[in-house]
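I'd like to ask some things about the structure below.
One protein chain is absent from this view; the other protein chains keep their places.
Moving on to chain A:
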């Protein structure tokens, strides 16, 4: 087990006495890139551009006698040297993807650290230049989209790589899994959405979204930065407009006319929630109408997460270019903000 925060750079200085309100500068320039809820649904882990992961207790922040202090992290630790673009929770572990490495942290330990010392549990070093996203499939394997433009599939039990999917010409922004069909979807900087077959490791389809006139926005670019699937439907956007695709016909069914580039989108009941440039969470109807835009604290948003792990702490959290993470207990307004 190698300690991750052994990096010698100035980060350590910022992090040693980080968030006691003393380093206003670091807070001022902080961005939240990723979040993940604990399996029990009572905790939220959020990672920022300084490679730090903060653990918030939702149960105390949501309790009626919540104070200022309960909106602060119960634990902050440096996980990686560079920004942490992805966090993912498995049944027992929190996986974090930093610059060239993936670390695993035991949720049980993390939660226990509330009462005890901050000690890093386990980590496994990867040889990739950069990890942009990871995703978990049913057979306990980790799918990693890398900076080397390839998708790596890793066996979590063995800790080794099973296969590599070649095809993208630029680095991969987003991944999605269709468990039932055994398909992996990936979108990247090259503007293509590729559909892969898990078993053969071959690219089944390649949709170049920016070539569809209805979606293309040349003034922005061609990259795909958000991708999500729900049965036969796929949602993707980025440089091109956010659009809903029917996967069997591989054609866009509705286009959402949202300003700026979208960075994360998700299906929620009969709605689509999406965040991106601009200080608001957009609610879109499947038909293509924008139903509402709910204002948030950060000026632009990177990540959105719905807590489905616990019914009593069912919240939506969004983070972006700020040290605040906005919490929505009701989708139509911001309840409060957690802050680093």
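Everything below uses one rule, namely that contacts are C-beta pairs under 8 Å (C-beta built on N, C-alpha and C of every residue); 3 or more make two chains touch, one makes a residue touch a chain; residues count from 1.
The definition used in the following text is that contacts and distances are computed from a predicted model.
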Protein name (UniProt record) of the chain left out of view, among "Trafficking protein particle complex subunit", "ELMO domain-containing protein", "small monomeric GTPase" or "THO complex 5": "THO complex 5"
Omitted-chain contact residue, chosen from A:41, A:145 or A:239: A:239
Residue of A:228, A:321 or A:337 touching the missing chain in the full complex: A:321
Contacting the left-out chain in the complete assembly, out of A:76, A:141, A:176 or A:264: A:264
Positions on chain A contacted by the hidden chain, ascending: 10, 13-14, 24-29, 31, 33, 49, 82-83, 85, 130, 132, 147, 171, 173, 189, 218-223, 225, 239, 261, 263-264, 277, 299-300, 302-303, 321
